[in-house]
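The complex appears here without one of its protein chains, the remainder shown in place.
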Amino acid sequence: MDRRRFFGLTATSALAYGVLGSSGASAQGAATQAIEAAKQYAGTTLNVLYEAGLQPLDPKNFTGPLWEELTGIKINVIESPVDQMFTKTMQAHMANSGAYDVLNVIPNQLPDLALAGALEPLDGFVEKYAYGDELDAIAPVYRDNQMKVEGTIYGLPDDGDVLIMYYRRDLFDDPENKAAFMDQHGYELAPPTTWEQFSQIGQFFTDKYAPDIYGAGMLRAPGNAQYLFQERFRVEGGKFFDDETMRATVNSQIGVDIFNAMIAENDFMPPGVEQWGFIEAFNAFLAGDIAMTISWPPVGRWAAGYGKGTEALNWIPETTVADTIGYALPPGGHPELAVGFSLAVASGSQNKEAAYLFAQWMNSEEISLQRVQLPYALRDPFRTSHFESEEYRNRWPTAGEYLDTLKAGAETGLIDLSLIQTDRYEEGIRQALSRLWGGDDPQAILDDLAAQWDELTDRIGMEKQKRVYLDWSSKPNAYPT
Amino acid sequence: MHAKSSALADNATVLRYALVAPAVFIILMIGLYPFVKLAATSVQDITMFGADRSFQGFKHYARLMEDDRLWEAIWHTTVFTAIALPIELILGYLLALLFLHPLPFRRTLIAIILLPTVISPIVAGATWRLMLDQRFGPINQMIGWIVGGEVEILWTINPTFVWPAVLAAEVWQWTPFMFLILLAALSNVDTEQLEAAEIDGAGPWTVFRKILLPAILPVVVIAVLIRGLDLVRVFDVIWTMTQGGPGTRTETISIYAYQMAFREFEVSYSSAIAFFVIVLLTVIVIAALRRVELAR
Partner (left out) sequence: MKPWSTGWRLALRFGLAVVIAVMFLFPIYWLAAISLKSPEEIFAYPPVWLPEKPNFSSYITLFRDGDAWAVWNSLVTAGISTVLAMIFGTLAAYAIVRYRTGGDHLAIWIISQRMIPPICVAFPIFLLYVLLGLIDTYTGLIALYTAFNLPYVIWMMRGYIQDIPVDLEQSAMVDGLSRLAVIRKVVLPMVKGGFFATAVFTFIFAWNDFLFALILTRSEVVTYPVQVTGYFGSQSTFWSKIGAMSMLGVLPMMIVVGTMQRFIVRGMSMGAVKG
């Protein structure tokens, strides 16, 4: 990709050198170890698969050039739309084309890719290059849930994706609002801790301010909303499957109640909210059109004005809520750890060792702390040290609260459902939600979904799927405890 | 299939094959392997998790016979084609009539009308979705001006409106194709014949049936065939507008096949679907072609 110019290269390299210099004293970090070991592969090129968009700016402008300077290994970034990454990975594996060395894998697709043989087991490398300690220092929720398939390490958790709540502090702190709300509902106006409160607060703001401001605007497009449904269903006590029979239990009363509640909530959200994905909700929040929203961590940084003026972020509208943004866990207190990324090594790679070393280096304490602070980064804090970094906590006035909320989310969060052919189960939820917005009956939709899941389970093999499900549900953050 | 009079008497044995050889070679080079491969994998058992290349009988074909979602997708595709094709044909014809005779800025206007065909269908779908957005799109806004008040139509979500929305995008993008081909065909119609018929006092319908239709029919048949085949495999526009939703309400054959092949990697089953669809289409199209030939 030499036709692309690495603008800003010198600036970021200088920054990184500064960091390396200052931490040089503590010497034998996993990053240094990786660099030393990787030098023997100088001159080779690693093909790295990344989600197209902002994500690849990190390896293209920052880690890639730096790694090449340090080790002589070239990084060639191959970009792909996010919904094509699984396809590309699997295709390359099935054709045995060896096209990629380092992969970005969405953690709930780890079982599929690992069972298909597309990923290289990493336990041997972790031991050989003494990465164990630093790997352990990854926030437990990511470390324990997004790394292994049936006991074997296949990915290095590399992205603290979590859906937390953002709200407009000015509206919540307004004394007039506080008094009126107390009068009406008999409790303090504050970020909602239950979905019932969420509805009351949302309705309250909409009644008062609409059409200028609505109480909330949420991720409702099925591809995003499915995560909120997965979270809420479990928070309210729902189970996806029966542990014994492996029959789907998603059509329980809990599911129906949630569907009905979601429909009802749309009434106090902006018209057309059913079509909203990440970008629509984000824009509405920046414009000050909604009092509350729930979304991925970049919203919290960008809405606070972090990275403003960075060229890579010039597509983001001016934020009007920088000074009033508040962070909270979503109602129920168990945010969905939606999507995320783990770094993996392709089993078809000709350069597995070098590929692993690059992943370890990127994922290490030292380098990852820099990566999650890149203003344009989509990698969200995922290490205990990220949450506690003084540097990061001073990036903008409320950065400390932001990191505390992410940290709290990383303790109680819930992981995405992950099974064999997980995408088909998710597809079922997506279709169910689009039918819900289309006006179908919630009970009928969920009955169909359950039937669809059962049929799928039977075709895959009930026992086989049950084993994977139980492996998943035994993880600490599969269901709230 | 063609008029006998157009054949040549001289018998250039080498040339007659040499002329078709490159084309046939290229088609075979790209077309043969996938075809054979599809047929083969459809009777094996290859999935994401393993490849059993022994002969498995026709169990995947048996499965697709019972696959309601596939048949629904076939039905959607059929209805979609059956509605979009005539609309594009008729609109294209009317447009061609409008532009058949001298008109100021004729060339510029024709070029403008052709523009939709050069927008990548992926972008076309996304653009229409944005334009049809309840809040950020201009279409509901315009409807609001006409009816005088705010309207709330969730085009890509509401089951009643989702097909019209997809059809609008499709018709917008591909009517120009019909238009240009029909314009070219109509320009070739013998004007003397037309004038003579008018002097004889023939009505517009008679002129159309007796003179225009026979003259443009061969081109129309090909245009309808090509467009029809493209409609049957429609993917991009619907994928970006609705992803097949709500539910599976706008799922077409290609969308379903895409899900099976590229997300679930049910390689054998999706090969069976592909092979079945190809055979089905071939039978239908050849039957249709023969009928058209007989009618001529």
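By letter and in written order, the chains are A and B; residue numbering begins at 1 in each of them.
Operating definition for what follows: a residue touches a chain if its C-beta (ideal position, glycine included) is under 8 Å from a C-beta of that chain, and two chains touch if they have at least 3 such contacts.
Just so you know, these numbers come straight off a predicted model, no measurement behind them.
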item: Per the touch definition above, residue among B:65, B:112, B:143 or B:213 touching the missing chain; value: B:112
item: Option from B:98, B:143, B:196 or B:213 whose C-beta touches the chain left out; value: B:98
item: Contact set of chain A toward the excluded chain (per top definition); value: 1, 3-5, 7, 51-55, 76-82, 84, 91, 94-97, 99, 278-280, 283-284, 287, 289, 296, 298, 311, 314-318, 339, 378
item: Those residues of chain B which, in the complete complex, touch the missing chain; value: 1-3, 5-8, 10-12, 15-17, 19-20, 22-24, 26-27, 29-31, 33-35, 37-38, 41, 95, 98-99, 101-104, 106-107, 109-124, 126-128, 130-131, 135-138, 141, 172, 176-177, 180-181, 183-184, 187-188, 190-191, 215, 218-219, 222, 225-226, 229, 232-233, 235-236, 253-254, 257-258, 261-262, 267, 270, 273-275, 277-278, 281-282, 285-286, 289
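Rule of thumb we're sticking to: only the chains that are shown with their structure count from here on.
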item: Chain A and chain B, separation of their C-alpha mean positions in angstrom; value: 39
item: Contacting residues of chain A [partner chain B, same complex]; value: 86-87, 90-91, 94, 112, 115-116, 222-223, 270-272, 274-275, 280, 420-421, 423-424, 427, 430-432, 434-435, 437-440
item: Footprint of chain A on chain B - complex, ascending; value: 48-49, 133-136, 150, 152, 154, 156-159, 162, 242-249, 259, 262-265, 267
